[in-house]
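Mind having a look at this structure? Questions to follow.
All protein chains but one are shown at their positions in the complex.
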Amino acid sequence: MTLEGLPAGESIDMEALQTFLDRRAPGRNDWSTPRKEADQPEFLSGLVGNVTCGAPLTAIIRNTNTRSGDYDGLSVVPRPGHADYTAGVKYGGHADFAGGGAFSGRLTAPLCIAGGICLQLLKKQGIEVISRIASIGSVEDVTPLTVSTADKPFPVVDDAVGETMRAEIAAAKAEGDSVGGIVECAVLGLPAGLGGPLFDGMEGRISSIVFGIPAVKGIEFGIGFGAVRLRGSENNDPFVVENGTVRTTTNHCGGILGGITNGMPLTFRAAFKPTPSIAKEQQSVNLNTLTPEILRVRGRHDPCIVPRAVPCIEAAAAIAVYDALLGQS
Amino acid sequence: MTLEGLPAGESIDMEALQTFLDRRAPGRNDWSTPRKEADQPEFLSGLVGNVTCGAPLTAIIRNTNTRSGDYDGLSVVPRPGHADYTAGVKYGGHADFAGGGAFSGRLTAPLCIAGGICLQLLKKQGIEVISRIASIGSVEDVTPLTVSTADKPFPVVDDAVGETMRAEIAAAKAEGDSVGGIVECAVLGLPAGLGGPLFDGMEGRISSIVFGIPAVKGIEFGIGFGAVRLRGSENNDPFVVENGTVRTTTNHCGGILGGITNGMPLTFRAAFKPTPSIAKEQQSVNLNTLTPEILRVRGRHDPCIVPRAVPCIEAAAAIAVYDALLGQS
Amino acid sequence: MTLEGLPAGESIDMEALQTFLDRRAPGRNDWSTPRKEADQPEFLSGLVGNVTCGAPLTAIIRNTNTRSGDYDGLSVVPRPGHADYTAGVKYGGHADFAGGGAFSGRLTAPLCIAGGICLQLLKKQGIEVISRIASIGSVEDVTPLTVSTADKPFPVVDDAVGETMRAEIAAAKAEGDSVGGIVECAVLGLPAGLGGPLFDGMEGRISSIVFGIPAVKGIEFGIGFGAVRLRGSENNDPFVVENGTVRTTTNHCGGILGGITNGMPLTFRAAFKPTPSIAKEQQSVNLNTLTPEILRVRGRHDPCIVPRAVPCIEAAAAIAVYDALLGQS
Partner (left out) sequence: MTLEGLPAGESIDMEALQTFLDRRAPGRNDWSTPRKEADQPEFLSGLVGNVTCGAPLTAIIRNTNTRSGDYDGLSVVPRPGHADYTAGVKYGGHADFAGGGAFSGRLTAPLCIAGGICLQLLKKQGIEVISRIASIGSVEDVTPLTVSTADKPFPVVDDAVGETMRAEIAAAKAEGDSVGGIVECAVLGLPAGLGGPLFDGMEGRISSIVFGIPAVKGIEFGIGFGAVRLRGSENNDPFVVENGTVRTTTNHCGGILGGITNGMPLTFRAAFKPTPSIAKEQQSVNLNTLTPEILRVRGRHDPCIVPRAVPCIEAAAAIAVYDALLGQS
């Protein structure tokens, strides 16, 4: 993981960073894989005594707990919904299947190191990134997202709904199955004027990072797909002046107009598909013989990736926003 | 509009390109703005007698029908839902408001030139991009998208549903209001193995271009947000062999696994918000006096941008896919 | 020509820009080609009344005086020293040979538009780019470069040496031959701290643009190749304090240490080969028959490109420096 362009002289709180990384790390509870990974980054450059020195910041995490045997044979009988087949087509027999290689959710760990650092640098400028689980399967948390859920073991706003979500995950797990969900994110304290038109817009900048997180299949800003059903007169956010500042009375646009922030919270939601690696029997094919084959995936997999995806989404948002801030002249 | 990296020796069918551009051009019917713009590109470089010569291909379109007076005052009393306010914050009083400047939907014209050329080059390789209006307001066309709607004046699969959609647009227009919708797109004939993991994935590549189209507020691949409600065993697309080729029986993943194409149709849907420029009175503020002001937008605006957005989405998909194909070694 | 990232609100002096472009334009005197080209840019976007508006700034120049017949046959019997052969290999029969296409020195006109704008923006920050002809053939101007030569018809510091250089050019022209030379450039008033280590260094940033100018075959910073013959104790520039500012007593390093400016003038020299298109008979081959063929190049070509290259070098330096300034956070 290498971050370029960080200003020199910024001190990084390593303890806070580790706390952030622990939110993503697996093996902490009953809804995530029992694989235990330390996720302790080792910084190779860019820091002098926890202070950025202007050089590119590079950190690595070693993968200490891979049971390669778990992944034998996946290049011959690919898991449905996973990248086994497409990686095999692209890279031939050379793809790295141990632990999922470049397609593994584990690769969100370096994203979280980079994002965790950006989150700290944003906070110094009064910008906060908060997020929560908005839904698991068909269970939705409809209370508004206004405060951080970072301290909660299960990051929802409404803990009662959270209990129902956990039951949904437990039910899927009991059946050897998995379940998806939605993560909602808000960036608070952003100045107006960040981003730009066309391919420079905040929507494109954020989505190109968020789609780098495995299992994301959709993203929407503000009310997103919901805007489709509204009339323009309902969807447009009226301008008002509050304490000498221009605000909008609603925030259907998610704080972005014409690709540029308007000073309201920047909000978006990302859809995560259910984890493709499930214990249930599935229909696949043997790529050597081109005959059907029933697959039962071994290995230790999350019945639901969504809780651990919450800090990944915060990291992605922080990277995109901090990059846009740095690029301003 | 400049396209770099096109191979030399590819002939461009200018008539077909113009036909494609005409699908986007305004002023052709009652659901689009009465502004008439020719949208005839002038090619400045990159072609020798309609054949690519290896140099960057540059084309321009002149904006012949701007009535600047229509846009007076928007920098003082910004239109809700539009970029007037955010552009003013970013660029000061210097933003170009005539015709919406860099934030105008007219800037999809150059996107369509680039995309129209890519569409022709893809077709030579047996790759076709089709799309349709999937919904207008709450009216949905649920018939599957399997063939091109390019020849239809109103690009839907089910023409009866199309009539209802047109009525919805007419109703909004009659009220001085606007309405949004969803465009669905499918890329047929793609080889498996295109794209890559993480930030190189097809979802990110496509979304970063699609979000460059004004008014897009969401995108989803395959069943997208719908996958959230499915179990992994339901969402995973089972592999089968058909005529010696690996296929999947369903296509919930939209033809993309781990960011890489799997040989099935690549499908996605983009959500367009209702046009923010409406004739109805709206609440805004005077930025000079910081007092409330009621705004009634003059100018000639589409009551619904979605029909004209269909070729834009095809263009965006074609550019992303052709770029990924060119980048393959 | 498109410039992105310019701040909004900067006014461009169009008269000064045209004066700058005229320094590059051909047909003005006896040492340049008699082709007369207007080099009048037409601005398509990015400006509102000569003030930047934040949108990408695009300008075009039309090539009004091409005699295509002059270039017939060059794809069959390529000119030695020119790109005819290599362009033919790369682009097949599709390369654009009229006026030299993408390989023509005429393509320095858009470079000069971009550079002329950057020069104006730099000047507002107290940064000046000056340059001069340092040598033509073996005639050298060894007086130091300290002031602009922009107002001179033949841009040298020592006008007497300039007369000898002009005689050298006239002699080459009389023989149907051409001659090369060196352009020296200095950027004055730069702050210390611009650039970065490794691939971010000012040398690499400047050279990647300067080598985009046709006929450049070498570049050196400060005393460049001359440093090779010095001991470290001779080459190192001693630090001193002058009026509270850190300076160096010599400037062998050309104002760049570790890729970063040190506050002294940034200096470099670029070597231009003699114009390859000469009237003299030359040995070539017929690419259809693969037999030897004697070539006599028709067309109107500069016997020496160096005088017209002086503003191009200033433009390249200005673009690289202004880009580095904009990128600072």
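In this document, chain identifiers A, B and C correspond to the written order of the chains, with residue numbering beginning at 1 in each.
Here is the rule we use: contacts are C-beta pairs under 8 Å (C-beta built on N, C-alpha and C of every residue); 3 or more make two chains touch, one makes a residue touch a chain.
Since this is a predicted model, take the numbers as computed values, not measurements.
Asker: Give the residue, chosen from C:75, C:149 or C:261, that touches the chain omitted from the document.
Answerer: Checking the options C:75, C:149 or C:261, the one contacting the hidden chain is C:261.
Asker: Determine which one of A:55, A:150 or A:171 touches the chain that has been left out.
Answerer: Of all options in A:55, A:150 or A:171, contact with the hidden chain holds for A:55.
Asker: With the missing chain put back, one of C:87, C:117, C:145 or C:310 would touch it. Which one?
Answerer: Answer from the full complex: C:87 touches the omitted chain.
Asker: Would you write out the residues of chain C that touch the absent chain, in ascending order?
Answerer: 78-83, 85-87, 89-90, 102-103, 107, 135, 137-138, 172, 175, 177-182, 192-193, 195-199, 201, 203-205, 207-209, 211-212, 214, 216-225, 227-241, 244, 246, 248-249, 252-254, 256-263, 271-278, 280, 282-285, 287, 290-292
Asker: Since one chain isn't shown, list which residues of chain A touch it in the complete complex.
Answerer: 2, 8-9, 44-45, 48, 51-56, 58, 60, 87, 90-96, 98, 101-102
Definition applied: only the chains that are shown with their structure count from here on.
Asker: Specify the chain with the shortest distance from its C-alpha centroid to the centroid of every protein C-alpha atom present.
Answerer: Located nearest the centre of all protein C-alpha atoms is chain B.
Asker: Using mean C-alpha positions as chain centres, tell me how far chain A is from chain B in Å, no decimals.
Answerer: 26
Asker: Using the touch definition from the top, which residues of chain A touch two or more other chains?
Answerer: Residues 196-197 of chain A touch two or more partner chains.
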